[in-house]
Structures are given as C-alpha cells and as structure tokens.
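As you look at this complex, bear in mind that one protein chain is not there, while each of the others sits in place.
Each chain carries a letter (A, B and C) given by its place in the written order, and its residues are counted from 1.
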Amino acid sequence: MTFPILTTTLLAPILAALIIVFLPKENDKLCKSVAAVGTGIALALSLYVYFGYDQSVGGLQWVDFGQPVPWIKDLGVTWYMAVDGLSLPMLLLTNLIGFTAVFASWNVTHRAKELMILLLVLIAGVMGTFIAQDLFIFLLFYEIVVIPIYIMVVIWGSSKRVTKEYAGMKLTIYLLMGSAFLLAGVIALFVNSVNITGIADMSFEGLAQVAFPEQLQIYLFALLLIGFGSLLSMWPFHSWSPDGYAGAPTAVSMIHAGILKKIGGYGLIRLAIVVLPLGARFWAPYMAVLGVIGVAYAAMGALAQKDLKYVVGYSSVSHMGYVLLGLASLGIIGINGAVAAMFAHGVMAALFFSMIGFIYERTHTRWIPDMGGLAHYTPKLAVGFMMAGMASLGLPGLITFIPEFTIFVETFKVFGLLAVIGIAGIIITALYVLRAAANTLFGPARPEFSHIKDLKGPEMVPLIVLGTVLVVGGILPSLLFDMIDSGVAPLLAHINDVLQIGGR
Amino acid sequence: MVEFALNHAWLVPLLPALAFVIIVFLTQRWKRLSSLVSITAMLGSFVIASIIAYGVFTNHEFIEKSLVYSLKWFGMEGFNINVGVMLDPTSSMMLFMVSLVASLIQIYSTGYMKGDPQYSLFFAYLSLFGASMLGLIISSNLLQLFVMWELVGLCSYLLIGFYTFKVSAREAAKKAFMTTRIGDFGMLLGILFLQIKFGTLDLVELAAAIPMFEQFGVSLGLLTLIALLFFMGPVAKSGQFPLHVWLPDAMEGPTPVSALIHAATMVVAGVYLIGRTLFLYVQVPGAMEVVAAIGAFTALFAAAIAITQREIKRILAYSTVSQLGYMMLALGVGSLSASMFHLWTHAFFKALMFLAAGSVLHALHNKADVWDMGGLIKKMPITGWTFVVGGLAIAGIPPFAGFWSKDEILVVTMEYAKHGHALGYVLFGMAAFTAFLTAFYMWRMIFLTFFGKEKAENHPHESPWSMTAPLIVLAVMASIGGLIGTPWANIWGEWINFGEVHHAEPALGLMLLSVILALAGIGLAYTLYCKDGEKKTARKLAENYQSLYQLSYNKFYIDEVYAWFTQKIVDGTARVTYYFDIYFVDGIVNGIAAVTRGSGKGLRYLQTGSMQTYALVFFLAILVITVVLAFGSPSLASIMGGVK
Amino acid sequence: MGTGLNPSYFIGLSAALFAIGMYGALSKRNIISVLISIELMLCAVNINLVAFNKFLTPDAFLGQIFAIFIITVAAAEVGLGLALIIAISRRRETNNLDDLNWLRW
Partner (left out) sequence: MNIDFSLITTEIALAILGLAIFTLGLIIPRSARKGLGNIALLGLIIVLGIAVYSWPNQGETLGGMYIVDHFSSFFKIVGLVAAILVVFGFRRYVAANVGNYLEYYSTIVFATLGMIVMISAGDFITLYLGLELMTISFIVLVAFRSFDVKSLEAGIKYLLLAGMSSAVLLYGLSLVYGATGTILFAEVAQSIIDGSGGLLLIIGLVMLIAGLGFKVSAAPFHMWSPDVYEGAPTSVTAFLATGSKAASFAILIRVFVGSLTGIQEHWVMLVAVLAALSMLIGNLIAIPQTNIKRMLAYSSVAQAGYIMVGIVAASQSGVKGVMFYSFIYVFATMGAFTVVAAVYNKIKSDEIADYAGLAQRAPLAATVLLVCMLSMAGIPLLAGFVGKFYLFMAIVDGYMWLVLLGLIMSMVSVYYYLRVVLVMFRDDPVDPTPLKMETSVTITLLIALGVTVFLGIYPGPLSEIANTAAQSFFTP
C-alpha cells in the first residue's frame, strides 16, 4: 500500500477544475492562477516521478496502492496506475504542455473560467491514458478528451479557411469514428483473450501474455491500426489535423498536436504491437509505406500553405509519419526513436503553436503574406518561433534531431530506399519552415505592427519552459533515451520472443 | 600545463559557448561589455589552442597516433554514440588557425560594427559560431561532428541574415541554409550507411574498420556510394560546384562574417572533413577521382566567373570558391598535406583581403562596385598595402604564403598524374590555368580599387586601429605563413600528412611555371586596368565577346536554373498535393458526412404524420419478414455471417 | 368430435377476418371505423384461440379464458378511444385521420 502518487497527479488538475467551478466568473486572473497551480503541481509530481524512476530496475514502477486495485471483476479490470520508461516521457510531456498551455491562454478573457475548467479536464484525461496500465481504464480516458476539445474549439476557436464549427465537428467526429474501429478491435481482443485463457484480465501485461492465433492478430491489428492511426493522423486519415488545428484555440492546438496525437503512437506500441506482434509483423510494411507517404505528402502540403497554423498542422502530420515509420521498423532502435520523436515533436509543436497564438493575438492575422519584419518589434517572440522552427526541421543541438536520426538508423536498415524518401523529407521541411520564418519574422519592418508588444510576464512561460526542454533535450539526449530504452527494451524482448516462437 | 591543455581540449569550444550564454542572458544590454566577454573568451580559446598546438607539434608521437578521449552521449542496444576530443596535428593546427583568425576578426568587428543596434547579438552569434566551429574541429565522432557541422550552418544562416530588415539578406540566408541542407541530406545518408554497415561512428574505430570493409559485407561499389553521398556535405558546405551558389550571396552578411565564416573557417570545414575521413576515400579511387575532378572544375569555373564580377566582395567570394576547389583537388589527388597547407595559408590571406575590403566598404559607406573606386591607396595606405600583400599571396608570388601552398598542390597533382592517372594531366592543366586567372582577376580588382585616378565623389578615410591592427597581423601571417612548408624545409608535410609520399627535392620547374603564370596574370591585369586610365581595351573586349562576358557575368545562369526548379517544380508539386488533399482526400471525408446528413433529411419524410402510413409500414414489415423467414432464413443468415 | 371440421377452416376464417380488419384500419379515414376495424382483428384472434382450444386442449379452457380477457380489455380500449375521439372533435372539429398530421417529420 504505497502512496498513490500517480492518481494524485491525475487528480491535481481535476481538483483545480472543481475549485474554479466555485470561483466568480468575473475574476478570470484568479481562475487562471488556480489552473496554473493545479497543472504546476501535476508537473512537479511528474518530474519527481520521472527522476525517481529506477531505470536499472526498469519495468512498471510507482504502482499506485502497491498493486492493482480490483475495479470491475467480471471484466478483470483493475485500477492499475503505474509507469515505465514508455509512459513516463509521455506523462512528463503532458504536464509540460498542460502547464504551458495555461499560460499560452493567459490573455483569453472571454469566458476564461469555462476555458480553464475544460482545459484542466482535458489535461487530466490525457494524463490518464498514459499512466493507466489497464486497457479498460485506458479506453475510459481515451475518448473523454474529445468533448472538451469540441466545446473549446467552437467557443474560443477561430474561423479562417474553414469555420470553427466545421473544424470542431470534423475533429471530433473523425476521431470518434477512428475510435469506433479501435473499440471494436479492443472488444474482440478482450473476448478472444477470455476464450483462449479462460480468465478475464484487461491489464496490458496480462493481454501481452495471451497467444492469439496469427489470423486473428492480423485482423485485430488492422482495426487497432485504423483507430490509433487516425489519431496519429496517419495518411490518409490525416485530413482532420490541419483544419482542426487551424480552427482550434491556441491551448487546444498545443495539447492536441503536442500530446493527443501521441496517444495514437503510444497505443500502437503499448497495445497493438506488444499484444499482437504477429499482426504487427504482417502490417509493418504497410505502416512504413503509409508513414513515408505521410512524411512526403504532408511536407509538400505544408509547403503550399499561407496560413501559419496550416503550415504547422501539416508539418505535424509529416512528423507523425516519421513516428509511424519508426514504429513500423519493429526494432528497438526504431521504436526508441519513435517514442523520443513523439516527445520531441510534442514539445516543439506546443512551442510553435503557442508562439503562433501570441502572434495571432497581436497581429490578428495568421496569413503569412500579411506579415513580415515581426522580429523588429517582438524579438523574444521571434526567438521562440525560430527555436520551434529549427526544432521542426530537426536542427542538431535541439531535441528533435537525435530521435529522427535514431529512427533513420533503424528504418534505413530495415526499409532501405523507402526510408530514403522519408529522410528526403528533411529538405522540404527545412524549405517550408525557413520560408514561414523568413516571411513572418524577417524582412522590412511593417509600420502597421509598430504598436505590438513583445512577450512579457506570464507569456514568457511557454517560451522559457519549452525552450529549455528543447535545448537540454538536444544537448543531453540520454536524459530521454535511457528512460525510453529502459521501457521499450523489455517490450521488444517480449515481442521478439513471440516472433521467434509464434513466427512461421 | 601542456598536459592540462591537451587533456582539457574541450575547453577551447566551451569558452566561446559560455560567452554566448553570458551575452544572451546577462550582458546583452551593455554593448562594450558583451564584445569584451566574447573577445576574452575567444582569446582564451586561442591561448589554450596555442598551448595545444605547441604540445602536439613538439611531440612526435602525435604523427603516428592521435590523442582521443570521449564519454557516452547516449546509446541503446546496437547504437551507441560517444562524444569526445580527437587531437592530432591536423586538428590542433585548425584549432590554432581558427581561434587566431576568430580573435582577430572579433577585434576588427568592434570597430566595424560600431553603432549597430544589434551589436551585442552580433558578438553572441560570433561566439556561438566559434564554439561550434572549434567543436567541429575536435570532434571524435561523426555524429558529434555532424551536430557541430549543422550548428556552424545555423550560425552562418543567422549571420548572413543579420541585417534582418534587408530582403536580400533574408533570402541569401535562406538560400545558404537550403543549399547546405541538400548537401547534408547526402551526408546524413552516408553517415547512416556507415553506422549501419560498420556499427560505429567513432572516427578511430571507423579508421580501423573501413580498410577491411569486405569483412563487414560492404562491396567496393557500396563503399564508393557511401563516400560520394558523404562527399555531398562538403560539396555544399565548401561551395563546390554545383552547390556553390549560396556562397557569393552569403556576402550579404556583415563583412567580418564573410571573412570569418565564408572565407577562413566554416567553408573549409568541408575540406577538413574530407581530410578527417580520408581513410574512407583512399579505399575508393573512384570517389577520389570525383573529388579531384569537382575540385579542379570548381576552381576553374569560379575563377572564370570572378573575372567579370563588379562587386568587390563577390569577386572575393568567387575567389574563395575557386581556392576551395584547389583544396579539394589536393585531397582528391590524395595529399592531405597540400590541401591542409593551402587551407592554412588561404585562411590568412583571404581573411586579410575580406577585412581589407570591409575597411574599404566602411570608408565608402558600402559602395561595392569596383568600377566606382580608384586610387584609394593614397587615402587608406594600411588597408591598401595589406590588401596588396594579400593579392601577392593569392596570386602566388614568392615568398608569400600562397605561393608555397599552391605550388605544393600543383606538384602533387603532377605526381598524381605521373602515377598513371591520365586524368591527372587534365586536372593539372585546369589548376595551372586557374592560377593564371586568379592572379588576373585579383589584380584587376586591386588595380581598379586602389590604383588609377581617384573618383571625386569618394571621400575615403583610413579605418580605426581596431580594424587596421588585425589587418597588419594577418598581413604578416600572409607573407611569412607559408615558410613552414617550403620544399627545402617541409616541416608541415612532415607533421600533417596521410602517409602520402612527399617529394624530397623541390620541383623547380613547376615553381617557375606557377610564378610565370602569376606574373602573366598580374601583367595582363595591369595592362588592361591600370596602364590606360579609360580602360578602353577592357571594355572593347567585353563588347567583342558579349555572349561570353554575359555568361560569366551572370554566373553561367546556375542560380536561374535553381530558382526555376524551386518555383516551378517544387512549389508546383506542393500546390498539386495541397489541392489533391483538400479536394480529393478531404472531399471523400466531407462526402461521407454529406451523404449521412442527406440520408437523414431524406428518410425524415417517411414520417408523414399520417397514422395510417405508420400502420401500413408496420404491416408491410410483418409481411416481408414473414416471407423472408418462411422461405429464406438460412441463406440470409449465411449472408450476414450470423454464425454462433 | 364427430364433425368433419378441422383447425385449418378456423385459421382461414380468422385470417380472413384479420385481413379485413387490417384493410379497414389502413383504408378508413374515419377514426371510429378504424377503431371498429381493430375490433375485427381482435375478433379474429378470439376465433383462433377458441378454435385451437377446441382442438388442442379441450379439457383446459385456456383459449376461452384468454378470449374473455381480450374482449374485456378491448372494451376498455374502445371506451378510451371514443373518449379521445370526442375530445378531438371538440378541439379540431374533425374525426378524419388525414387531418391529424400536425406531428410529423
């Protein structure tokens, strides 16, 4: 019976939300502060857990209450909150972005109270998916986030190429459709596991031990792949992503691009690949192809954009292509790289969206041709923008490079030429990022922007926090990689065993 | 003390890095202080680098084996990366040279950048560049080296675009980054290949592993491919044809930047890298020939462009490209020694000329066209005479530095040819002709700028000592810096070589040839641009050979081709992709949604509101079901797959 | 039983009756006639029940009892129906089903 620190981390935002419910509507500064405190506590706790995790031992640690608490007996569901090297980076990422997202929406005054409540619920929901080691609990958190996001988009979103109503509805329904397939797959998975073993156990560990027949695995993996893939904005299930981000308010874009997408990748590893290795082996080539198409296609799409948010929206699709590619390699290096890439992209995308949000607040436009020379009036903002951009094009010394390189190492070995196409994506990426940066920040100063102010006070938080992570993670990749490796290595060992025995 | 320096070589890049951090976070407000911090750090590095150089060049063991120490950066099963320090004569020479030039140029900048609003930022960037460049030099691991490689690229990007309000600067910066990116793509593939095939990126281990590449299941063809892919990086970084286009535009940056990054240090990183990985290239003669050919061609090509350019810095830029071509050529023919020697001398005289040019521009308020200048030497003697020294050096007049290194290159090329490479003679010819052209266009520029009669509208004045002092120091280096590599006492070749045979007796014939070529070039330049004030002949030539002149003046239209490719092909594809996305992929999505909504709207009208319709549906349903169940149930079940 | 009757006659009869009722319910526009048609359908049911009882379980009166229940309940239903019809014709001056389509779509 240990102290349930993870559950506490999970409850911190919820608690803050409850407090805010009883705060006066008018005093939005107070609401924001409470939200900041709540997320701050969660962040502190997750940092404590992250650095308190014993990598030499590995496996699941910080198990709440010491062992799984029986939850739904007949489904074999247990309240099993624990973390390993795979969950921890995601947990940390969630709280990093959650914390900064509060500050990124610091200037929102319109119905700020509701915004903060929804935001906190959202953060808690996402957190739950990463610390739950039980499939059912995972599912509980998996979809809950969708609805707050919808409400946030339609209230605080912005209408440009598409109306925010359209964007919100598309985002929501698209992801729910994906999750329908996922759910079907999960139900079938569970029922079959019961039929095979005779005991109902929904913990990921338990399911991983079940020996599903190969045909079944292939068929289930397809369902899961559609489900998680659409959340990962896997081509061709990506088209929700740019519109969604464009319509969404800053905080939502940050969290969605930063963390939510990662749930797809996380689920693919935790559930699809680990539980259904044979299916994974069957589908891996197709995943790789889709990943590469996603990389090149989305990069090209981003190149054609004039709206900053669309640029980043497409670029995140393209980056997820790398993640998919890494996962498809089914090798330890590739999957380590993929997980690290998810973390890195999360930080980068969050910073990018927060900076774009600030620009939009100031200039009331995201249309690149209407901008230019912003660096003269807002140097700090420009710094943040450039850091995010450079991270996005995988500049060494920032957190995104090593993960991408690691992915390349494995996928180049496994897929050869296919991977080369993916690697070529870095050129296009550089092109659209540099263009966006150049046309937004540099060039002659425009008088109409002379009034706008640089970042100051709370607005600096996203830049400082995320920027620090970008640099530190770039200089000391081992902080991230040792952790991930300690989590992925045992899973991969298990998979390889299965592939040896079950394979042909 | 020497021991300490050798074992803490990582301090060399660390000091400027610290300077960068300090300036950015603390001293940005106080300009003087910032520059002070930056210069002190760089001088510190210089001191340590000198000690290291001393330690290395006084200990003969370093010729055989280099000093390496490293620690784990990150790693996982089957993929471990250590970062560390690798000290040998080559790297310590580079350390010394870079830190020296960097210090001088920073001092120079205090004068040149005076009054610039982003003064502190400039020095921050310079420090960052210094850090990454020095880091690149001492890297013991290809990945570490690649990281630094990209960082210097970043600094170059930032510094080219330093005048952010200038659109041209912005575009030039972008161009530089993109061009080098293309090279880096190839280089990345090469690195990946090495990692995958040889399981390591550590230079020492690779050097041990590659000679027996068959054991790693690597065919000679594959190794050649790897070498060529890897070569793309240097091609872009060191402005070799066809990726040279960014370097001339890079002159949009402040002149000290051009001197430091785009003449003395960063652009030679490519050469240095090939030198570092020569153990790979010597295995694959095919790749070596490509390197040599590209080098020679670039040298000639750039020189051919330089003869018609008008802007002082552009001319210098193309000469840089051309000189880099020399270095590549030397590497291609397998002489690390010659190439590094030229790198060393070139660093001094080219930096010198850039700084002098900067001093000129400073005096003429950035009027760049050489045709608008003249007779400046009277008004600004130090600048002028130092520039002349540089000119002599690059033209290859003994005993100035350039002569010895260029001669060395010619010699090794000739030897390469003699050792049964027919290609070698062609290369030699190109190199020799380039030497002539170099002398010609350099002195064309010098005559046009400093001699002849003054232009009335110019009111030049000598620059402050902070700018002239570095000029003098560099001038000294440019004059005597080559003496350590004379054929009579080739200290250089003895220390810095890749086990290549270096000629015992001096090849006097070649020396003579190169001197004649140089003098011929200078003489031609004199007759065309100095003797007759109106320069009629020059203009007449230009008119008679209009097409050739235009071709050369427009840099053989390479930029136009690239621009066309990017705008038409790349952007076109992008637009197509985008429309495909929103109209087809997304169209399907929206289509499904529309169908759903529409069917809802349609079905709704079944609900007519008349109770008897409902009853009718009710009974009809019963009828249908009865019929189906009574006569078709099993088949139906089989269709729906209802097996339990 | 000596008579040559067999269940199929009764089934046929009740089926016919049910069909007639059904037709009436579907075609008549007057609420009352629809109500009556429904009664016809119920009668068909009763015939069935009684007939089956006769042939299947002559000693236990399941069918009859069931039929009696049905008749009773039907009476209640009709009563309620008439009450509603009166109320309707008060409010909407009609007892024609086609006019009752305010609630639709």
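We take it that contacts are C-beta pairs under 8 Å (C-beta built on N, C-alpha and C of every residue); 3 or more make two chains touch, one makes a residue touch a chain.
From a predicted model like this one, the values you see are computed outputs, not experimental measurements.
*Asks:* What chains on display are touched by the one that is not shown?
*Replies:* A, B, C
*Asks:* Touching the left-out chain: which of A:I151, A:I218, A:I464 or A:L499?
*Replies:* Of these options, the touching residue for the absent chain is A:I151.
*Asks:* Among A:A188, A:I452 or A:L499, which residue is in contact with the omitted chain in the full complex?
*Replies:* A:A188
*Asks:* Could you pull out which residues of chain B are in touch with the chain that's been left out?
*Replies:* 596-597, 599-601, 603-604, 606-607, 609, 611, 613-615, 617-618, 621-622, 625-626, 629-630, 633-634, 636-637, 640-644
*Asks:* Since one chain has been left out of the picture, which residues of chain A touch it in the full complex?
*Replies:* Residues of chain A in touch with the missing chain: 70-75, 114, 136, 139-144, 146-147, 150-151, 154-155, 165, 169, 172-173, 176-177, 179-181, 183-184, 187-188, 190-192, 195.
*Asks:* Write the list of chain C residues that the hidden chain touches.
*Replies:* The list for chain C reads 7, 11, 14, 18, 21-22, 25, 31, 34-35, 38, 41-42, 44-45, 48-49, 52, 56-57, 62-63, 65-66, 69-70, 73, 76-77, 80-81, 84-85, 87-88, 91-92, 100, 102-104.
To be clear about the criterion, only the chains that are shown with their structure count from here on.
*Asks:* Is the C-beta contact count larger for B-C or for A-B?
*Replies:* Contact tally favours A-B.
*Asks:* Measuring from the mean C-alpha position of chain A to the mean C-alpha position of chain C, what distance in angstrom results?
*Replies:* 65
*Asks:* From the mean C-alpha coordinate of chain B to that of chain C, what's the distance rounded to whole Å?
*Replies:* Distance between chain centres: 96 Å.
*Asks:* How many angstrom lie between the CA centroids of chain A and chain B, rounded to a whole number?
*Replies:* 36
*Asks:* Could you tell me which residues belong to chain C and also touch two or more other chains?
*Replies:* none
*Asks:* In the complex formed with chain B, which residues of chain C make contact?
*Replies:* So the residues of chain C in touch with chain B come to 22, 25-27, 34, 97-98, 100-105.
*Asks:* Which positions of chain B touch chain C when the two form their complex?
*Replies:* Per the touch definition, chain B meets chain C at residues 604-605, 607-612, 615-616, 619.
*Asks:* Which bits of chain B are touching chain A when the two form their complex?
*Replies:* 72-79, 143, 146-151, 154, 161, 164-165, 167, 170-171, 173-174, 177-178, 181-182, 185, 188-189, 192-193, 195-196, 566, 570-571, 573-575, 577-578, 581-582, 585-586, 589, 593
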